[in-house]
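Note that this complex is displayed minus one protein chain, with the remaining chains in position.
Now for subunit A:
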Amino acid sequence: MSHPEHKDYTGAKFGMWLFLFTELLLFGGLFILYATYLTRYPQQFAAGGKELNVVFGTANTVILLTSSLFAAMAVTSVQKGDRTTTLRLLGLTVLCAAIFMVNKYFEWSAKIHHGIYPGSPRLGSAPLGESVFFGLYYVTTGLHGLHVLVGAGLLSWIGMKVNHGKIHQGDFVTLENGALYWHLVDLVWIFIFPLYYLIL
């Protein structure tokens, strides 16, 4: 009595979408905090927002959007059976992720250099809401950065599977799900960027 290994394309995507919901809700908790504290401390949030560097933020937005495009193209090319292009596009996506993290590193170091970090003396003497703003800023962008790292790791692992021929024209749902995850990472940033860098 032997049964072929169970493969369910729709099921796999269904499961992935459910997982993405949970990720949205995870960040949702931070957005709730943002909303409540913004109504409580509008001025301090505005002052904090001014400290953030729009150039860094915009650059990172462009980089992430581009990387999402690469990820989507990688899905199309694997469907066409073009392994080399798929690998190249995945490589570009991961490269974008790396640039994003380098930017983030410089952005955070500049902040820390200016004495803006949780528990710093400067924030200690600033008006109450400002340290909440930066606390949220660090937690939100930090958690997002962690997701960028996880996503990049995931896409590299998928790249290896493509290279070994485990993911191919006939069975590419893993790559598709990886790309979905990457779009989520991108999407979350699309909300973080205006909330922290633009509207304040």
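As a convention for this text, a contact is a pair of C-beta atoms (placed from the backbone, for glycine too) under 8 Å apart; a residue touches a chain by one contact, two chains touch by 3 or more; residues count from 1.
Following the convention adopted for this analysis, contacts and distances are computed from a predicted model.
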According to UniProt, what is the chain that's been left out of this complex called? Choose from "(2Fe-2S)-binding protein", "Alpha-D-ribose 1-methylphosphonate 5-phosphate C-P lyase", "Sulfite reductase" or "Cytochrome c oxidase subunit 1".
"Cytochrome c oxidase subunit 1"
Using the touch definition from the top, which of A:G28, A:G81, A:G115 or A:P194 touches the missing chain?
A:G28
I'm checking contacts with the chain that's been left out. Which of A:L128, A:V150 or A:L198 qualifies?
A:L128
Out of A:P42, A:G81 or A:P118, only one touches the absent chain, namely A:P118
Where subunit A meets the left-out chain, the residues are 1, 3, 6, 8, 10-11, 14-15, 18-19, 21-30, 32-33, 36-37, 40-41, 44, 118-119, 123-124, 127-132, 135-136, 138-139, 143
